[in-house]
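As you look at this complex, bear in mind that one protein chain is not there, while each of the others sits in place.
The block that comes next holds chain A.
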Amino acid sequence: MIVSVSHRSVYRYDAPLRLAVQSLRLTPSHFDGQKVLSWEISVEGGTRGGAFRDGAGDWIESWSVRGPADRVEVAATGTVDTTDLAGMLRGHRETVHPLVYLRETPATMIDTALADLAAGAARGATSPLDTCHALSNAVRAAIAYRPGVTGAHTSAAEALALGEGVCQDHAHALIAAARSLDIPGRYVSGYLLADQDGKEHEAAHAWAELWVGELGWIGFDPANACCPNDLYIRIGSGFSAQDAAPIRGIASGPGAEALDVTVAVTAGQQ
C-alpha cells in the first residue's frame, strides 16, 4: 500500500532562543515491509549536522538552529510503499543484541500487577508467539483507550493501575509484562493510516516489538489489538517512549516552550 505522511512539529518560544539542537529519529525504517519512495526532513532556518544509521537500524539526523529565533519548525514528509508482514520485522539490519532490551527503565518498571497480568496471560499459551499475542491482548483488556488521563511520564505500572491510557501506555505495559517473563521488548515509534475503518486512532502512533526467538522481532499493537500491517509505518525503536522519541531536542534560552504537532497520514501519493 502506498502511504503518505506529513508530520509537522512547531516549537514556539515566548522569548528568543539562542541555540536549538535536535536529534531526529524521523525517517522510516528499512525492512521488507517498507520501501521508502520519497522522504524529506526539513528544519526551518536549521543547519543539518551529522547523520548516521545507529546499531538498532534507525536513521538519525542531527540539526541545529542558531538564534535568535522564536520558533522552530520540524517537518518530515514523504511516501512509503508498505507490505503486510503480520508484524514481522523481516530484512531489518541491526547489531543490537536482543538481550540488551531486557533493561529496566522508569517507564517500564515491573510491579506486582504487571507481573500478575503477564503470568495470567501466559498460562495456557502453547508457543512463544502465542504467549506474546496473549500478553498483547491482556494489556489491551486491562488498559482501555482513553486520551488525556495519562501523560508523557506515566509509567506502565501507573497506567495499569488507572486502567486507562493511550498507545504509549499500552506499549510500555506490554514491554514490562514481556520482560517479567524474560522476553525482550522494545518501544516502536511510527505512524498509522487511521481513516480506513472509521474508528478513532492516533496518526502518530506507537507500539511494541517483542523478541520471539527464531522469528526475530515481531510488532504488537495492543491499542488496536493487532500486529502492525501495511497501515503502519515504522520509524525507530528504543527502551521506552523517551528513548525512541522521533524528536529529541534542547533549546537554550530563557523562554518557555509550546509545541504544536500535526500529523497527516493518507493513502496514496500526496
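As a working rule, contacts are C-beta pairs under 8 Å (C-beta built on N, C-alpha and C of every residue); 3 or more make two chains touch, one makes a residue touch a chain; residues count from 1.
Just so we're on the same page, contacts and distances are computed from a predicted model.
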Identity of the absent chain, which is to be given by its UniProt protein name, from "histidine kinase", "Putative circularly permuted ATP-grasp superfamily protein", "Glucose-6-phosphate 1-dehydrogenase" or "Potassium-transporting ATPase potassium-binding subunit":
"Putative circularly permuted ATP-grasp superfamily protein"
Based on the whole complex, identify which of A:P28, A:G219, A:G236 or A:G249 touches the chain you can't see.
A:G249
Missing-partner contacts on chain A, residue numbers
19, 21-23, 47-56, 60, 62, 64, 66, 94-97, 99-100, 102-103, 239, 242, 248-250
